[in-house]
Structures are given as structure tokens and as C-alpha cells.
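One chain of protein is taken out of this complex; the other chains stay put.
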């Protein structure tokens, strides 16, 4: 059994990491830390863990050596504690934004984050694209949830040269759980329940993450026009990628083929085809709790637009599930181990 | 592997039966029938089954012999087809109301249902109370979802003689999925999304089911005053049982002890205690997809009222999960096999 | 024009009081106070007041003399400031619980509230029942929102001697806006969005308010068994009153006649009849923003139960609208002035 500690496990992503790891056949959850809930049982903040464990939260400083550390602390925290924390684990998987970007991009998008002289180099853990690099990785940064959805849809088109990289619009819609477990006015139920608001029309940090990742994985850096809109749900992201044909398409199905061939061997990405289902559109609802991403692609031949929609659960495929997926790959375990849940419908 | 066929598998309960059985280690899904979806793949109406099976729906008449038949057809259908269907399976688990009541109660509450001269005798499959009878059962009727929740809360109090059986009020709140997959005006999203309506203040058929079950399991027939209210959710039931002390309580915790001792050995029923959780109230949200029921009990000593709240997922503990639970018991398998999912939070 | 000041106008009830008064033809809003928003425009916390006023919030201490004061401060605040505030206004309408109960009941249900030696005597402002007393009132206490709904349904039955007063169950369902504008964990959107939780099974303070009001208005004090359940909506209350026949009914419509005759002349209470509408059940959705309460009554003759359902908007009929209704009556204005909004459907 691999001994895994979860740092900052009192929030929503932490709760999902715990849910997945407690049911993982090759993992033992050695520790879970939370300043707020130290001394309490795991199910105190996480009602879905009732009966799943008798473990109690430890304070961060009580962290002991382990095989793998999964950090769910907010951005800025792992960087700040790097010198104390990093020696305690052979491998580290971080869910924050601390190590997703190279030094130049990091300085630009997170100018106020405390930075060590030398930023440790993490593998950007987009499993379907990081591939073999994850197997040998010591340190892995889990992508941001909206970047994750957008990239799974966009990368095949950029790599195939189908779309103009200088003009990509990503309109992402997100539920409230991405904002975390700390209450504030904008997440107060009477204010949020009917919210349909573009809370970040420009300047969202995932912009930089998507741009950097297009370069990393395809060699071509896209210019990404990103907006994020809050919708009245708790879980789930739908990223709509509006891209524009770089050349005449062979036929209307060429983008679909690019997506389908990219993910043919990847168990967690499904490319939906019209008419195959009574629910032919990617939507996050039935993916809640799963590590799956559903994609679709549509073409407006007359106007030269290619639209990809990508749906996923921000807390699983967009966070905790990808952490476990990366863990499986790092440990040489079967890719889908502990990630078999298929979702619920209706929900 | 036990070969199981699912009759009427195109609706919501059928979809959940399929989800659970397709992941069950001791079961092979041999057939799934649906008139509406005959010839289509299981994931056509059930998006959460994408990738889980290549099976296609057969029409009802194509049903072949199997070890166990799970019928999810609407009430009235299995009775009507009894002579053709019953010889095909050694064991039958029915999710409809056809066989939940004895002949007298059935005639009273379902006066228009077609009835064979001799109604086959099914075991009323409330697992925590039917006990050993389920192990030997050939035919099992899964309780109605709201009756199920109310009974788990009420039965321990009646059996212990704590409450007056002639005066029990059950105020049940339910999501929309209990109404099934067929659209109508009252389930049309603009009409249902903000619904908070007591759509069945009196005369709900689960009244008879609860009354009959109190007699069956405790020897005392309660008089139940039942109302059902639609709330703005999809999954889940909260049944609030208002009962009245039959005698002075030993102390304020006596009802809690009655519940806790009843379910101590039962893995799917959890009795919540105050302060053990940041979410100390039974609520169906985090139970979505699970086979668990959460209970709490409160006492108004001054007025002599004992209030039990019971929460469960109507499609799982209230339908498909109990079918699988019964199947496990009938087959001598571990009680929780295939039912390990713990739920999601937040949701 | 009557000059009205609104004390504690930064919360949800205050926002609705302002909305109604700013459009009221006989009223001038002289001041609105809020500690949190002092100096800000009214539409800063209240987006629906954009363009409706250029007034800015004053701090509480800046309150100046006015004709009528409407206080929306939390319970305990007006009592505490009584000696400073009460001389400033000829008439005071209070939306808190400070003055709803007589001294004995107040001490029992609000033991920690600061109390002056002599509690000022307010008229309990249930307009349809307080009647002429409101016209002469100097001080009016607006009823609690859930008590208001329950009482409108229950009082006609008690007065007519139709139900047993010692056994009344009130199961109230409520949206999140009743909890006010201050964020906390239980109102955090991811925790509240799917909530279906009986958060106050016993001991709710509206119990005492309902019991006292039955005595005040009918001469018979009912014993009320009250529970409050949070449902996934923002606005609205549905109170289900389960009462029990005190004697054989003349016929099944006797309770309906009792309700209908009580409210025949009252413009804001509607008694729904079966089949008169495609939406025959009282539900708060289409009543949002209105000062209306919809009632229905059903009878289970066999078991002797009479069920009344009462729906209203907790922020309007349950708070701000009743304040304006009382104001109209106190000022001798037309009862419905400024309260003509009919609601939206669908919503």
C-alpha cells in the first residue's frame, strides 16, 4: 500500500481527494491535515465520508513523512511551505496554481505570490497530454479546472493545424463549488442561487495557463480570449471553445476525427456524436463525481467557426480525480484504478 | 455469475438498477427491456452508462429465462403480465406497487389495478426489517420510496411502544425524479423548478403501505396522516415523522437509543447525533447515488412530540439500491456488495 | 406625503420595504439607515433599486424625526435602542420579534433578549385578524413569516371550533432568504443549493408566536407542534398545517367554507379551489414579490384530518408587504395601495 498524506484536506477538493483515496485499493490514507478542523473526524466537514474512515485531521505542522503528498492548500501556501514540506514526501501532487506555470508566466499572472529563488519544476499534469512524463514525475501540478476543460477541447485542433492560434475564444461556465468552502457575499445562497453572471470577463488567470499549455503540448502558442461565467449550479464546468478554421476543412467531420483519434485510447475523455444519445450534448450534470470529460465539436462551414464544448466535474476531473489519475500513472497502477464511478442520472 | 434481467429498464429507476448491476461483481446483466428504447443502446436514455455496456434494449416480449428478474415497470404492468413473465425467472424483485400490499389493502388503495384471482405473495422488502425472510424469498416487493423513509424512522418507535400509534403525521418532501421520465405539465421545468407544493395533502397511497408495514413488523397498526410535498430538487426524499409520546420518556435520549440500537448492525442506516458534523441534519443531497438512509430524532418534552427525520435517495435506497440489497441477501452475498458508493459533497 | 424612515434597511426585508415605499404614492422615504452601508446609495446592496432613488444610507444614529418609522433591524436591536428611537416617530412598525409576544411569552422564547422594565405594547399586526386595532395603532409588530402563513390557515379552523386545539402540527418549508443577508456556512451556496433539511425540528420560536396568536384572535390557545425545513429556494414559505377534526363535519366542504368566508373581503388572501387552475396548489413561486397568501384545504374524512396549506413570500406578505399593509391601514389609505404587484409566472 502506498501511504498518501493529504495536506489542506478540509475543503471541497480535499474532500473529494479523500473520497477517492479512501476507496482506492492500492492506497492508504496516512494523514489528512486542516488547520480549521484539526482534531475533528474527516466526516465532520465531509458528510459523504461518514463511515468511510475513523481518521482525524491533523494540523499542517504535524505532517509526517509519506510516500506521496497530495496538497489541496490554496494557491501560495505550498510555495510558502516548500522547504519544510518537500523533504517529507518522495512525490508531491499539488492542486493549486503554484507550480502550473513557468517562472515568467507565473510572475505575470501571480505577481503577489511568494516565490522561492528557484521555482521547483513540476510536470503539468494534464494526463492525456503529459503522457510518459507523468510516469517519471516526482512533482506534478494538477491543471486548473477551467483550463483543463478548455485544453482537452482545444489542443487536438491546434496540434492538427485546423484552427488559427491567434484567435481562440473560451467562454467557460462554472458552478459555485470552484470558489471553495469559505462563505462570502457572492457565494451566499440568496445571492448565488440564480446567478448568471460573467464574473471575470477578462484577466482570468487560466488564460495564461491555457496559452502556456498550448505551446507546451503542440509547439504553437495560442492567444486565448477567456471569460468565466457563474451559473446556478454547484458542480461542473462547461467550456465552450470558439475557434476559427485556419484552412478549408477536408470535410465537416475533420475536427471530429481530430478529437476522436486523439482520445481513442484515453478512458476518461469521450467524444460525443450526434444522435447517439437522447442527451447528445456535453453537460457536467451526469459527470458529477466522475473523472470523465465529455467533448463535442460542431462546425459552421459558412462562417469558418469550429466550436468545441467540454464538460467535466471541476472537483473530480478538474481536481481530485486528476490527482488520483496522476498518482496511478506515477505508481504504475492501472490508469482507471479507484476512478470507476460512472455518474448519476438524473441529478 | 448470476444472470439478471431488468424489465422496464428505460426509466429512472431502471437506469439506476442497471448502473448498480453493471458494476456488481457477482452479476451479469443478461437483458434489459424497454418498449420505447428497444434496439437502442443502454446509454441512449441513460447518459451515465456511457462506456459501461454494449447491451441494447430488447422489447418486453423478448424476455428470456434468467436467474433473477428485476421489474421496473410501472404499477399494474407486472400484475398484468404475471402469467407470462413469472415462469421465466427463479426469483423476481419488483419495484412497483403491485405486490407491496395484501389483497385487502391492495384493493382499497389500487382499486383500478388489474388483479389476478390470487395475488402472488411477495415479501415486503424493507431489508432492515424483513431480515431472514428475504434470504428465502422467491418474490420480493421493493417498498415505495416515501414509505421506505418514513418506516425506517417510525418502526423503532412503534415497536418500542414509545409513541401513540393512532396519531402519526408524516410530512414527506420529494424531488421530481420520483415522478418518472415521462414529461407532463407539472414536471415541465419552468413549472417545476421553483415548485414548493403539497401536491398530495391526503389520500397518498403510501399511507396504506406505511400503515400495513407497521402492523407487519411491529404487530401494532399505526394510523398514519400522510402528506407529500414537491420541493425544487431532482433526487431525494426527506420524511419528517411527527409522533407523540405514548408514555413519559425515561429521558430525552430514549428515542435516540431506540433508533440507534435498531440499526447498529445495519450498514445502510445511520443515526446522526448532534454536533458530530458540520452538517448535523439528515438531508438527501450527500446521499445521492448511495444506498444509505440518514436518521435523526428530536424531542419536545414539554409538548410530548418526538420528531424523526429520514433522508434517502428515492432512486437508490428508495428503489434500485434496495433491489440490489435484496438481491444480495437472496443470493447469500455480502450485504453491501455493489453498494459501496459513499456519495458526493457538495452537490 | 407621509415621511417614512427605514431603520436597518441594508438587509433583505429592508430592501423590500424600500422597493415598496419608493413606489408608494402617499409616502416619501425620508431616511434609510444601515451601519454596514452608511454613505452608499440604496442600490449598492439592493440592485433592484437601480434608478429608483438617489438616497444614501445614513448610520443609525443619524435618524431624524419622521412620521412613521419602519424598523428592519435584527431582533433585540429595537428593544435596545428603544429610549432613543421611540421619541423620533409618531408611529413605529417593527419587523423583528421584539414586540410580537407579551412579556411572559417573550421571556420564555427570547430569554437572552435585553428587556426594558416595561415592554411597550405593540399591536400584533396580522392584518386580516388585527382589523380595527391596526387603524388606531401607534406601534405595530409585524408577525414572523412562518407564523404568518400558519396562522392565516389555522385561525379560521380554530375559531369555527372545527379542529382540536391541543393537537396541531405545523410543518413549514422555507427558502434561504429568511436567514438574512449575512453569509455563513449553512447559507454558503454549495451547502445550501440542494439543502432539504429539517433544521429546526422542535423549539422554533414561531411556535410561541402561533400559540399566543390563536389565543389572542380566537380565545382558544392551541398547542402547536412546529418544525421548520429548509428547501432549495430563495424566497417563499409553504406552511402545511395538519389539524384534526374536533367533531363530525357537516360535509367535506365545511373547512373550505370556514376559510372562504373568513377571507372573502380580504384582498390579499386567496382560497384556492380544486380544478380552478392548472396550478391548483398554493405555492410561493408565483407569489414572489406580492403581498398575497394562497390557501387550500383538504380533508381526510376517514382519519379525521384537515390539512391546510398556506403559501406566501416571506419577504413581502411575510415581512415588508405586511409592514406597508399596516401602514396603509394606520394612515387610512386604501388597503392595497402600493401593493398591487401580481407576481410572475413562470419563475
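Details
For clarity, chains are labelled A, B and C in written order, and residue numbers in each chain start from 1.
Throughout what follows, contacts are C-beta pairs under 8 Å (C-beta built on N, C-alpha and C of every residue); 3 or more make two chains touch, one makes a residue touch a chain.
From a predicted model like this one, the values you see are computed outputs, not experimental measurements.
When you scan C:51, C:87 or C:248 for touch with the missing chain, the hit is C:51. Contact with the undisplayed chain is limited, among A:26, A:231, A:260 or A:331, to A:231.
Contact with the chain not shown here comes from a single listed residue; of A:45, A:190 or A:318, that residue is A:190. Panel shows chain B; residues 12, 175-177, 181-185, 187-190, 192-194, 232-234 of it touch the chain omitted from the view.
The missing chain lies against chain C, touching residues 12, 15-16, 19, 23, 41, 43-52, 177, 234-235, 267, 270, 276-279, 286, 288-289, 292, 294, 340-347. Counting over the whole complex, chain A has residues 167, 169, 171, 173, 175, 185, 190-191, 193-199, 201-203, 223, 225, 227, 229, 231-233, 236, 238, 240, 242, 244, 278-279, 281-285, 296, 298-300, 303, 305, 307, 309, 311, 346-347 touching the chain that is not drawn.
One rule holds in what follows: only the chains that are shown with their structure count from here on.
Averaging Cα coordinates per chain places chain A and chain B 36 Å apart. Shared contact sites, meaning residues of chain C that touch two or more other chains, fall at 175, 185, 190, 193-194, 232-233.
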